[in-house]
Structures are given as C-alpha cells and as structure tokens.
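Excluded from the complex is one protein chain; the other protein chains are retained at their positions.
Going in written order, the chains are labelled A and B, and every chain counts its residues from 1.
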Amino acid sequence: MATDITKVSSHNAEAAASAPGMPQLDFSNWGNQIFWLLITLVVIYLVLSRIALPRIAAVLAERQGTITNDIAAAEELKAKAVEAEDAYNKALAEARAEAQRIVAEAKAEIQADLDAATEKADAEISAKAAESEKAISEIRAGALESIKDVANDTAVALVAALGTQAKEADVTKAVATRMKG
Amino acid sequence: MEGQLAHIGAGLAAIGSGAAAIGVGNVAGNYLAGALRNPSAAASQTATLFIGIAFAEALGIFSFLVALLLMFAV
Partner (left out) sequence: MAVDKSGLVFKPMDQFVVKPLFGGDHVGLFTVTNVTFWMALAVVAVVAMMVLGTRRRAIVPSRGQSVAELAYGFIYKMVEDVAGKDAVKFFPYVMTLFMFIVMANFLGLLPMSFTTTSQFAVTVVLALMVFVTVTVVGFVKNGTAFLGLFWVTSAPLALRPVLAIIELISYFVRPVSHSIRLAGNLMAGHAVVKVFAGFAAIAAVSPISVVAITAMLGLETLVAFIQAYVFTILTCVYLKDALHPSH
C-alpha cells in the first residue's frame, strides 16, 4: 500500500509542481528529509544509549539501594525502640513489685506495733479493773461491817428503849443471825 | 468541472472522519463502562484502550487523507 501511495503521488507530484499540492507529497525533498531524520535519530540514539539512559538507570538503582538501606536502618531502630520499651516495662513492673513489698512490710510493722500497744493497754486496763474491783469489794465489806455496827447499835438502843437490859453479845449474835437469814 | 467533482468527493470522504469518531467513542465508552464495573482492572487496560483508539482513529485519518488527496493532489 505504501508503494501504491508512492506511485500515485509521484505521478501527482509532477502535476503538483505548478499547482499548489500537498507539500508532504512533494517527493523532490524526501531525500533531504530522510537524510536529516537519520542523522537526528542516530544522534538521539547515541546520546540516549551512551549517556542518558545508563546515568538514569544508575541513579534509579542507587536510589533503590539507598531506600533499601534506609528501610533496613529504620527497621533496626524500630527493633531497638521495642527493646527499650520492653526494658522500661520490666523496670516498671519491678518497681511496682518493690513498692508493693515495702507497703506490705510497713503494714505488717504497723500491725505488730498496734497489736503490742493493744495488748499492753488491755493488760493495764484489766489490772486497773482488778484493783478497782478489790477496792469496791473492800468498800462493800466495810459497808457490811458498818451495817452490822449500826444494826447492833440500833438493836441495843431499841432494847434499851423497851426497858430491858440486854447483853451486847447476845444482841450482836442475834443481829448477825438475822442478817444472814 | 473535474476539480469541482474532486471537491465533492473530498467532502464525501470527510464523512469517514465522523465514522471514526463513532468508533473512538465506542471504544472509550465501553472502556469507561467496564472500568466502572471493575475499577481494579481498569489501570491494566489503559494501554489496550489507547491501542484500540489508535486503530479506530487511524481509519478516520485515512479518510481525511483521501479528502486531502482529492483536494490537493488530483
């Protein structure tokens, strides 16, 4: 088909030499255009294949390498960070356990002190209570004696008032018997 | 007279450009319809899209060329 166009147009180009035709089909300058095109392509090819493309490929490879290295370094740093966090957590847990131990110890100490104090206080209180009881019983005994005396005296007085002389010993005996009953 | 007939022929040949436009629209429209149904596959088919458009358009360019030949070279 290309040859068809060529044939048709070459016949036309002669006709178009005088009349304004399609400039693209003016075959008299095809040789010139093809010549310069080939030079252009060869120059571009040499520039690209010798200088530009190897350079860009090198830059891209280098960048890929740098990125890979950076990623590796970042991963390493990340591992380190995780390690540090673990250490921190461990230290935190240890500190917490220590604190708990100290708290428990202090609590136990305080409890012991408290118990001792309570015991001492209890002992003191019971001693005081015993003393007081003793005093009270003494007082009670005193009181009984006094009642006996009063009763005796009253009985003697009553007997005397009735006009009889009674023996004091008898009265006392009688009062004691009466009071027991 | 002959020159005027050539101009009429050129106009008729230019209808081919419209036909090519229908073809290109068909390609692009169907691509879009497919891409909307399955967007994940769309990116891998853009090359095919452009090849399809190029083939459809080439025929329109042929008719344009025939028109030009009739106008200037006959």
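The rule is simple: a residue touches a chain if its C-beta (ideal position, glycine included) is under 8 Å from a C-beta of that chain, and two chains touch if they have at least 3 such contacts.
Every value quoted in this text rests on a predicted model; they were computed, and no experiment measured them.
Participant: Out of A:22, A:159 or A:174, point to the residue that touches the absent chain in the complete complex.
Facilitator: Of all options in A:22, A:159 or A:174, contact with the hidden chain holds for A:22.
Participant: Which candidate, A:51, A:71, A:110 or A:141, sits in contact with the chain we can't see?
Facilitator: Of these options, the touching residue for the absent chain is A:51.
Participant: In the whole complex, what residues of subunit A lie against the chain that is missing from view?
Facilitator: So the residues of subunit A touching the missing chain come out as 1-2, 5, 20, 22-26, 28-41, 43-45, 47-49, 51-53, 55-60, 62-63, 66.
Participant: Residue-wise, where is subunit B in contact with the chain that is not depicted?
Facilitator: 47, 50-51, 53-55, 57-58, 61-62, 64-65, 68, 72
The rule we apply is simple: only the chains that are shown with their structure count from here on.
Participant: How many angstrom lie between the CA centroids of subunit A and subunit B, rounded to a whole number?
Facilitator: Here the centre of subunit B sits 71 Å away from the centre of subunit A.
Participant: Please give the residue numbers of subunit B that touch subunit A in the complex, ascending.
Facilitator: The touching residues are 68-69, 72-74.
Participant: Which bits of subunit A are touching subunit B when the two form their complex?
Facilitator: 8-9, 12, 15-16, 20-22, 25
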